[in-house]
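Since the structure comes first, as structure tokens, the remarks are kept for the end.
With one protein chain withheld, the remaining protein chains of the complex are depicted in position.
Take a look at chain A:
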Amino acid sequence: MSEQSLNVLYFAWVRERIGLPVEDVTTSAATVADLVEELRGREERYAAAFADTSALRVALDQELAEFDAPLAGVREVAFFPPMTGG
């Protein structure tokens, strides 16, 4: 798969652990899980934030998605813990 540029957002403790709210990521990852693997390999803070993906949720272009979802055509990826609204 060819490279694409993604706007990657982090919220709540994921944002705190990684240390930034948003970044541009150029990647050839085919799925969310591939992207997570790539980010984990970057630095310890990413490895810590993505250590347990069962504790995380992901949204693709502002819609909740699964970790095996493809990234083709996606512009924005957001990672966050389970939501606690209400």
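FYI, contacts are C-beta pairs under 8 Å (C-beta built on N, C-alpha and C of every residue); 3 or more make two chains touch, one makes a residue touch a chain; residues count from 1.
We take it that contacts and distances are computed from a predicted model.
Out of "Molybdopterin synthase catalytic subunit", "Alpha-ketoacid dehydrogenase subunit beta", "Nitric oxide reductase" or "Heme exporter protein C", what name does the UniProt record list for the absent chain?
Checked against "Molybdopterin synthase catalytic subunit", "Alpha-ketoacid dehydrogenase subunit beta", "Nitric oxide reductase" or "Heme exporter protein C": the hidden chain maps to "Molybdopterin synthase catalytic subunit".
Check each of A:Ala12, A:Ala47 or A:Ala72 against the chain that is not shown and name the one that touches it.
Looking across A:Ala12, A:Ala47 or A:Ala72, the contact with the absent chain belongs to A:Ala12.
Which of these, A:Ala30, A:Ala51 or A:Met83, touches the one chain of the complex that we don't see?
Here the residue in touch with the unshown chain is A:Met83.
Where does chain A touch the missing chain, residue by residue?
Chain A touches the chain not shown through residues 9, 11-13, 15, 59, 62-64, 76, 78, 80-86.
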